[in-house]
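Take a look at the structure below.
For this depiction, one protein chain was excluded, whereas all remaining protein chains were kept in their positions.
Showing chain A:
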Amino acid sequence: MSAAVASRLTAVCRQFQRVLTVSSHTQTQYATRAFSTFHSCQQSRMYDSWRFRSLMNNRAVHTSCVRKGLEEFFDLPENWGEQTVKSGAPWTAKQLRVKSNEDLHKLWYVFLKEKNMLLTLEQEAKRQRLPMPSPDRLKKVERSMKRLDTVVEEREDSLRLLQTGQERGRPGEWRRNVFGKTFWYRFREHPIPWYLNSRYKRRRFFEPSHVAPYTRLSLEKYLRSKIRKEKREKRNQKSLAAMFPKKTALASDH
């Protein structure tokens, strides 16, 4: 019995070894690639220092393929154990708009790595039941990433409008659902055309005849509530004006 277990164990270990060798091979490829891009960065002196990560930081260079780069999940060693860590302001959309696409691409991954580091720190702080040092850094990184995404979306939108005139990147159209409500239906990508898709054919994008009267009633209800809201607003403004009369030029506040 023990012999069988031992043989199974050795089989498992051999499988693991094979997996490990494969992964280390891919790691070498990745390491050399990272090294080559790092060199090209060094040639153009633009990227001397980035917010939240410096590409001149020697930790990014992998000299051996055994080092997996796990140290990038942790902060700089001088910040270990500190209660507060200083951090600058986040990137604004205005600052990001003057950067080229390549810069933005690199900056995205810089942000991503910093975010991963901060999330690791947060989780570790939770595990040890201690407060996380400077949690505002995480918010700053998230905001910067959102703004970068906005800038890239703007550029894509403008290009698409210029070249095709389409306002939206994803196709769609106005459709009426079974309940009589008109909504913007966003198209989905399918491998087969709609007339061969039995599940799509079962979906009803029209309102049945017995639902038609309710569409009119719901429209009336919506219009009534809109008028009521407007009337309420006007009434409130009138009562506020009566309560706080506007001061004339003669009256002064002292």
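The rule is short, and it goes like this: a contact is a pair of C-beta atoms (placed from the backbone, for glycine too) under 8 Å apart; a residue touches a chain by one contact, two chains touch by 3 or more; residues count from 1.
Assume contacts and distances are computed from a predicted model.
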Complex member absent from the view - protein name from UniProt, among "Phosphatidylinositol N-acetylglucosaminyltransferase subunit P", "GPI-anchor transamidase", "Ciliary neurotrophic factor receptor subunit alpha" or "Large ribosomal subunit protein uL24m": "Large ribosomal subunit protein uL24m"
Touch criterion as defined above, residue of A:119, A:159, A:178 or A:227 at the omitted chain: A:159
Chain A, residues in touch with the chain not shown (by the definition above): 37, 46, 48-54, 57, 76, 86-88, 91, 95, 97-105, 114, 136, 152, 155-156, 159, 162-163, 171, 187-194, 200, 237, 239-240, 243-244, 252-254
